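Omission of a single protein chain aside, the complex is shown with its protein chains in their original locations.
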Amino acid sequence: MASYLRFENVTRRFGSFTAVDDVNIDIQQGETFSLLGPSGCGKTTLLRMAAGFDKPDAGRILLDGKDITPLPPDKRPVNTVFQSYALFPHLSVRDNIAFGPKIAKWPQDAITRGVDEMLDLIDLKAHAGKKPAQLSGGMKQRVAIARALVNKPKVLLLDEPLAALDLKLRQRLLVELDAIHDEVGITFIYVTHDQGEAMSISDRIAVMNKGTIEQVGPPAEIYEAPRSSFVAAFIGDTNFLDGRVTEAIDPRFSRCEVNGFGSIVIDNDKPVTPGDRVHLSLRPEKLLVSREQPSSSDLENAIAGKVEDVIYFGSHTRYWVRCGEWRLCAEMQHRKYQLDEQSPKWGDTVWLRWHANDGFLLEQYRAEDEGLLTLPDEDS
Amino acid sequence: MKKSRLPFATLLLVLVFFYLPIGFLVLNSFNNSRYASKWNGFSTRWYERLTERDDLVAALGNSLKIATGASLASMVLGTAAAFALRHRASKLQDAHRLLVAVPLVLPDILMGMSLLLLFISFGLKLSLFTITLAHITFCLSYVALVVQARLQDFDFNAVEAARDLGATKLQAFVKVTLPLLAPGILAGGLLAFTLSIDDYVITYFVKGPGSDTLPTLVYAMIKKSKDLPVINALSSIMLLVTFAVVAVSQRLTRPTPSSI
Partner (left out) sequence: MNKERRSEILATAPSFLWLAMFVLVPVLIIFAIAFRPALPAGGIGEGWSLDAVRSLAEPAYLSLLLRTLWISALTTAACIALSLPVAYAMARLTPVWRSRVLLLVIVPFWTNFVIRVFAWQQILHAQGYLAELLRGLHLIGPNDRLLGNLGAVVLVSVYTYLPFSILPLFAAAEKFDFGLLDAARDLGAKPARAFFGVFVPGVRQGIITAFLVVFIPMLGSYVVPDMVGGTGTQMIGNKIAQRNFSDRNLPEAAALSGALALLVLAPMFLRRKEKPQ
């Protein structure tokens, strides 16, 4: 697949701080591509360099094969949807949307047509004469999108476009944004720190940390097959286990000794040989909690532990279970919850069960990423 | 717990104290008597007398000319200064900030005296022109102060958005920055205008013979106890104009809905 927007060895420093460190990304035409990471990871800097508000210290940015690195923002065929909307408060909705076309000196009837099309697209025709101050947050965001899209940019850059909105509205606008993307079919680059937003809207996600790309891939791959402890911990919640490979069962599975609770079966997500030290990520929802010892099977692991903490979330319950020196987090959906049901309580001994396929071997593990995990209060 | 009424009583008294002399002036301007101490019936004769005083009209003309020139020039200089002062970390701006602050704290008499000596040293003839130069100097700082405050909650993303939508730097400035800052700049200009109209001390030092402004002429009349009731009438009209200007500037500086 040919790359449409390409970051080539892009580096940006602010004084001694390296905001973006030798980043390479290839984005395809028409896809929705997310830059996901915590604040300060360099995602916004990357976006601002694509828009032309910032220039890389090294490397270049290519759009459709042309080097756009030296171009100022007004000479680039890309447009931005700003986090704070950045609507012009002195102009009406219509004039906000018409701003770009007027600057580009479209003929009058083309401007009218273009703006009307956009007003239809965002369903704000009735509010065309209003000033931004008279609009709700969601409407402002839609105007910001229309104002950018009317110029028919080759790439639309969205900088945390929903961050200022409340949860319900955010979810609705995400669906709308997806629909708009389907309709206009141009490339979207979506910057966010919210993994849920990124997961639901993206074709592919680049997870960023400290100015570098940790992993690029479709949402499911990022979630199910995280390459590093950072990706595993930043997206969703997980448990980290480390152990030593003791024997190869067959080409796909190995046996592994985890300090404190004995031997478990793992999937060979990466090539391992006996003696290797491995780090395993185990998502809480993959762990089944039961009060009785499950019947053992070849590729299932089962270990016993003591419930140390229970938090009821409505749709599910979270358990923290002490297994030797490990404290594992498990999540149970309530599909047929009954109030009189005997669910595990604090102090109960329970069994945690998971299939070897449900754990994932990390290529890269850093102890500091444990800090990203949700932990119960030690006192509770 | 009972709240103390004393501070509120003080506030009320202070407000009475503020408006008492002003009310007294207006009332007296309709006093038929030549002397402020005796009420001798309602009359508008002092207002009629006003129209006969060509020197007052000429002085008013001078004041307006100076105030217009000073406020326009200080709007340009002060706005530029406010933009420059945004660069916080700059050493140059530390010096600049100090320079802008000096006219705000320097007593008028020192400003008037120092400018007089400057004009004499450079052999500049004292005239309406030297008055205007002096007024621009102190107005500049006030405009810079007002525009600076406006710039603090100015959304620079809007300027970036304009650039993103294809506007050149100049287009973004003309179509976005300027319209958005216009109320602040105008409010600064209005403040400059009233300060210029109001100034007596500095003007007195740098005015040449015959180039009287309204305050300097009124002052001279008061000192000579000449036509005092006419001054009351004139004052009442000036108060009216001032209140109108305040009302207008209130509209301008009222926070726009967008900044809420």
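We call the chains A and B, going by the order they appear; numbering starts again at 1 in every chain.
FYI, a residue touches a chain if its C-beta (ideal position, glycine included) is under 8 Å from a C-beta of that chain, and two chains touch if they have at least 3 such contacts.
Source: prediction; values computed, not measured.
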Chain not shown, its touching partners among those shown: B
Selected from B:L50, B:L115, B:L128 or B:A172 as touching the chain missing from the view: B:L115
Selected from B:A58, B:V76, B:A149 or B:L186 as touching the chain missing from the view: B:V76
Subunit B, residues in touch with the chain not shown (by the definition above): 1, 3-4, 6-8, 10-11, 14-15, 17-22, 24-25, 28, 35-37, 76-78, 80-81, 83-84, 87, 90, 92-93, 95-96, 99-100, 102-103, 105-111, 113-118, 120-121, 133-134, 136-137, 140-141, 144, 194, 197-198, 200-201, 205, 215, 218-219, 222, 228, 231, 235, 238-239, 242-243, 245-246, 250
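Throughout what follows, only the chains that are shown with their structure count from here on.
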Residues of subunit A that touch subunit B when the two form their complex: 51-53, 72-74, 78-80, 82, 84, 86-90, 99-100, 103-104, 131-134, 147-148, 151
In the complex, subunit B residues that touch subunit A: 155, 157-158, 160-168, 171, 175-176, 179-180, 256-260
